[in-house]
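Shown here: the complex without one of its protein chains, the others still in place.
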Amino acid sequence: MTREGKNLLARASVAALALALGGLASGAQAANLKLMFQGDPFEIGVISDAAKRFEQANPGTTIELVNTPHDVYNEKVGAAVSAKALPDILELDAPFLANYVWSGFLQPLSGLIDQKLIDDMTPSDVSQGTYPPDKKLYAIGLTDSTVALYASRKQLESLKIRIPKGVDDAWTGDEFEAILKTLSTAPGVKWPIDLFRGYGAKTEWIPYAYEPILVSFGCDLINRETWRASGTLDGKGCVAATTAMQRWVKAGWVVPQSAGTNQFYAEGRPAALAWGGHWFYAEANKTMGDDVVVLPLPKFGAKGASPNGTWIYAISKTASDSAMAGKFLSFMLQDKAYRDGYRDHSGFPGLKSFAADSPLYAPGGPMATAFEQATKTAAPRPPHPGYPTITLAFQVAMTNIFDGADPQSELTKAAKKIDADIDDNDGYPPFGK
Amino acid sequence: MSAAASSSPPAADKLRIVKVASVVAITLVIISPLFLLAVASLKPDRFQILADMGSFKAFWVADPSLKNFADIITFSGPLPFGRYLMNSMIILAFTVTGGVFFNSMAAFVLAWGRLPGRALILMLLIGLYIVPQESIVLPLLSIVNRVGLADTFIAQILPFMASPLYIFLLYQFFIQVPRDIYDAARVDGARPFEIYWKVFLPISLPALATVAILLGIETWNQYLWPLMVTQTDRARPISVGIAAFFGADSIYWNYAMAASVMMMTPVLAFYLAFQKWFVSSVISSAVKG
Partner (left out) sequence: MTAEAFPRLSAPSAARRKRLLSARAQEILMLAPASALIAAFLLTPFLLSFRIALTNERLIPRPVPAHFVGLENFAQVLSDPTFWQALWNVTRFTLMVVPVQCGFALAMALLLNQKLPWRNFFRGALFLPAITSMSVVCVIWGTLFQFPSGPLNQILGFLTFGLAGPVDWLGNVNTSMPAIVLLSAWQAYGFQMIVFLAGLQNIPNELYEAARLDGAKTWARFRHITLPGLRQTNVFVLIITTIQAFKLFTQINILTQGGPRGSTDTVVQYMYSVGFVDQRLGLASAVSILLFFFVLAISLIQRFVLRDRQ
């Protein structure tokens, strides 16, 4: 037997013995839970500490942490499914929830998670964890995300541009374009706005940050009743939205992809506005201090829309001990040290109580307006099992439109592709009729 | 001052100066992009790095600090850097040792053996080199999972020990060995393995060093496969370990750059050690006799 094999056998024997003894001793619950997640080093630390504290509070239970870099997260989930070794608790990126639930991996959280936590969720947090066909909650998270409009207070004031006080006050579409025009001739401004095309041409940022523009124009990536794309994605609203965005690029108002992502606060501030994620605040604040002002996204139609969605936790259907898994999640999401860790790294709140504790997002804080969006305008990306195809098709279409292609034909191509995938899967029952 | 020193003509001296000067100039130009990496690793504030990116400020650090390196080393809990380093070294040691021997043995047989079908095998090998790793990673993962080797060292060592690339490389070197040497060994009654071990290996040090270096670097920087096959920190190498710094929303540039510098140091030492074998081989002197 190899050294490794012997090692494994030894460890397995010790573990088995410990488990047996532990079971005899406590006689009560003794579960071994596997948690698969991703995160940066601080998150890893915060989660491992919370897991350790839970183990101490619940003797006999062990939490095994599987830290998976997010690069190939979906592939690892697929591999785990094929190997019939899906973890008990699974972190996932919100847009893929419908895919996982439809594929039969997850179970509803009701009854497993403390009710008061569920009540504490912001509407945005609820929407990203809900599966449309049965309207049940399958995932929950402490944090959420959003995108806001960043600007320099001094610059706006010097150009006499109105600064909205809250979401209800947001710039309208026409106002927004007029402001872009004004900024384009302002001194020192090379590009009125940075849409962060620098993140890449094929990245989740594109549907994440731009779909709300489409939604605000009155259309969507896919019809959320019939669950088909043709007629919606290539409808008048979306064509108008993408034509407007193409107009901005053609006018030279948008930071090009190869100019990087720091033009908003780089020396000389070549970019006047930034359409940035909530994490962008820390970057801008570092260089610009209090001059950074956070504005709600403009409303291009009757209502404004803002993005949401981050990594949230779910419990797999094959969990060895669902009750204990739920208990762990309830514990962790309310654990003070866990929350403090995220607060110190500008975690965007998904729970109302967490928001109240974060100076950044509490009323009066610099990002309060951004947090308001989570209640008032957050629009989740389509919770549909075919989301991988939807996102890729939209990324390709949007990049081509930015490069000058005809919006109508690009969106029609994308819609056709999405519907072809849906047909390929017999409509993804029960989504399709 | 010996007489020899004063006998070199001034033209040769000038040529030498030109040679040295051009090497220095070329080296500076080639490694200048790497200054970005070094400079960034000395800036403890990741937002500062972001602000400096894209301009010449990225080449300059106002208050250099070793804090990033210190932080990484002391991370331990969530990111056991020492452990990752150790894992990478274990994988490197086994892969390179096994790789040098298995590949050279196979190359020797293909070059000098009598087995029928050698030409075909060589062609098959070159053909297999075409297959990109991205296309076999998923089927390979399911095989590895099925035999229960997920999250192990073995799963990271075995797939890379033998490679069409290095067999082909060594083959090209072995067929250059003069026939006389092979015949002389055979005449002494030696069989294939002895000829390989006692004659060919010792005279192929530059080629073996090349394989050791190339395989070593490839193994050290291997990312996609370890990413797929490791689940915990148990056998995780450093290339995957530092992936945590490239977060989902916001990248910790200071740690990512410092960790990259730390990752490059061992393999640089490895290269410098092996490149000493690039000395004129015994072959050239054997030809005379």
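Residue numbering begins at 1 within each chain, and the chains themselves are lettered A and B in the order written.
Operating definition for what follows: a residue touches a chain if its C-beta (ideal position, glycine included) is under 8 Å from a C-beta of that chain, and two chains touch if they have at least 3 such contacts.
This structure is a prediction, so every number in the text was calculated from the model and none was measured.
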Visible chains that the absent chain touches, using the contact criterion stated earlier: A, B
Among A:W102, A:W248, A:F280 or A:W311, residue touching the chain not depicted: A:W102
Touching residue (missing chain; options A:N32, A:S48 or A:N74): A:N74
Footprint left on chain B by the chain that the document does not show: 19-20, 22-23, 26-27, 30-31, 33-34, 36-37, 53-56, 58-59, 98, 102-103, 105-106, 108-110, 113-115, 121, 123, 125-132, 134-136, 138-140, 143, 158-165, 167-169, 172-173, 175-176, 187, 191-193, 196, 206-207, 209-210, 213-214, 217, 221, 223, 239, 246, 257, 260, 263-264, 267-268, 271-272, 275-276, 278-281, 283-285, 287-288
Absent-chain interface as seen on chain A, which is shown: 72, 74-75, 77-78, 81-82, 99-100, 102-104, 200-203, 256-260, 388-389, 391-392, 399-400, 403, 424-426
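Here is the rule we go by: only the chains that are shown with their structure count from here on.
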Between chain A and chain B, centroid-to-centroid distance (C-alpha), Å: 38
Chain A to chain B touching residues, read off their complex: 2, 4, 38-42, 44-45, 48-49, 64-72, 75-76, 79, 82-83, 85, 145, 259-262, 265-267, 277, 279, 282-283, 286-287, 311
Contact footprint of chain A on chain B as seen in their complex: 45, 47-48, 50-51, 53-55, 57, 75, 77-79, 138, 141-142, 145-146, 150, 152-154, 224, 227-228, 231-233, 240, 243-250, 252, 255
